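Have a look at this one before I ask anything.
What follows is an incomplete set of chains from the complex, kept in their original frame.
Just so it is clear, A and B label the chains in written order, and each chain counts residues from 1 on its own.
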Amino acid sequence: MGVMRIGHINIRVLDMDAALHHYENVLGLLRADRDGDGNVYLRGWDEWDKYSVILSPSDRAGMNHIAYKVESDDDLDVFRRRIEAYGVEVEECPAGRLPDCGRSLRFHLPSGHLMYLYAQKTYVGKAVSTTNPEPWPDGLKGAGVHWLDHALLMCELDPESGVNKVEESTAFMQDVLDFKLTEQVLVGPDGDIKAATWLARTSTPHDIAFVGGPVKGLHHCAFFLDEWSDVLKAADVMAKNKVKIDVTPQRHGITRGATIYFFDPSGNRNETFAGLGYLAQPDMPVITWTEDELGRGIFYHTGELNEAFTTVYTEGA
Amino acid sequence: MGVMRIGHINIRVLDMDAALHHYENVLGLLRADRDGDGNVYLRGWDEWDKYSVILSPSDRAGMNHIAYKVESDDDLDVFRRRIEAYGVEVEECPAGRLPDCGRSLRFHLPSGHLMYLYAQKTYVGKAVSTTNPEPWPDGLKGAGVHWLDHALLMCELDPESGVNKVEESTAFMQDVLDFKLTEQVLVGPDGDIKAATWLARTSTPHDIAFVGGPVKGLHHCAFFLDEWSDVLKAADVMAKNKVKIDVTPQRHGITRGATIYFFDPSGNRNETFAGLGYLAQPDMPVITWTEDELGRGIFYHTGELNEAFTTVYTEGA
């Protein structure tokens, strides 16, 4: 019973051809489908459900929705009741509303981001089979990312007016969807303002994260790589393709992951996130970052937030 | 609700000083305690509970017991009922029977291995703190392993007489303890004999595994490393310390992990296991290895089982 993992993200792109070059040839996602509205569906080679990324043509970059997969169909009934009991409006959508998925729950996080839960998506299998599989498939393109790993959503935070959507969305994920809080940034004169949080359902450090900002937005979505050596290859591939890199290979203090931040051609920030980081567990104590060490938390090596980190993002819905 | 992870393993060693040199200076475990009977308690730097390895002085190498940690104390009542209902004798032990642990359940797997479940163990914290932690602590020794990752238990398998304790223990872990079967080796003329299995509760490829052999035994216990570069360092450290290496750096086909197999001074096989491998999930299809590709499954690069793999092991209880 419960949420298993991030299922997919629906990203808006301004130029589909440029976007496909980026997500297919640079990140190395595999194309699964294209629908009549021009939406393109992709997945990582190590994923077995049909897609984890939907690219939607638009004139504004950003995220339409984010979806998580739950363990069984019955879980949807449980979560529907819980969400409603929490005072959040939830709509049950019939199978097919999310393409290739069974029935789903549609609701907005307190931060305003649109989220779906679903229990079933068309199975297609990993690019390596289930019988005597090779450790990686031949013919991978670009960075060869394994799977959609997590997203960081920017939530409105204005301590002066008492608005903290990071805190509200975090509480919702913990109380309603049983996510485990793994790390948090506490700021302010009393060190009690949750400025950013990381939460997990898998044993990885995060399946979703929230960070405070002026408005609701998409900070980035991240794709998994095995390890640091894959990060160098990924950065080389980005250079070959003239991808705009935001932050070159570096370690996060938070999650310990090795990262590259970069932008898709529409300006949506992507990340390649490498390594397990640590084994997240329900009984692992929450890790807290204080305001003076926030820089090290985000970018461990420099200890400095580049200006873009908090000012460049795309729309959250 | 449920089993979270491997909690600890109790290993018998013939020479405690030699064992401590090995587990502390080669593997890099931290010593937590030593009791009046001469048992020594150790943990990895990235673990927060007091210990994950108990070394017990003995004149026979092998494993005394293996223990898994469950999420809450109430879970023990649930599992007690389930285990009994499965027809397996289970004893509830008072707090302290497992040192520094709360009450525990004591039972034997169908393969005969002694297992405990417990919900509470003395918390001591990671070697990096919970406030603005560094990604790794200063002063690590040897390979600097992060945590006890899993164990592979050898189970009696004799197809001619119809004995298959791999299958029985696997079924128990699935049916009673809600483990997910991630990979299996099927052999025999009809390809229906479970000769080895890998099962998980975390999102990693395995928290326990079973392999067929002539008798019940301990094949190995494994400790986590981040990645392939750590494997080279670990192998170098073993060479500096004249550790008997069974299999030099290589990739497993099964789990995709990068491995070194080696022996502690008493002859218990250890492994350093590097990398996440893949994200194990309840809905991930089971991966099957056939008899003709079994070699690739175990040792992907050579495709050949070295003779020691199936003939060298220590006692299972």
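FYI, contacts are C-beta pairs under 8 Å (C-beta built on N, C-alpha and C of every residue); 3 or more make two chains touch, one makes a residue touch a chain.
Note that the structure is a prediction, hence the values are computed from the model and not measured.
Engineer: With 2 copies placed here, how many are in the full complex?
Structural biologist: The entire assembly in this structure file is built from 4 identical chains.
Heads up, the rule we're going with is that only the chains that are shown with their structure count from here on.
Engineer: Would you mind pulling out the distance in Å between where the CA atoms of subunit A average out and where those of subunit B do?
Structural biologist: 32
Engineer: State the interface residues of subunit A toward subunit B in the complex, per the touch definition above.
Structural biologist: Touching subunit B from subunit A are residues 4-5, 46, 48-49, 69, 71, 123, 125, 130-135, 146-147, 202-204, 224, 226-229, 251, 253, 256, 275-276, 278-279, 281-290, 293, 296-297, 300.
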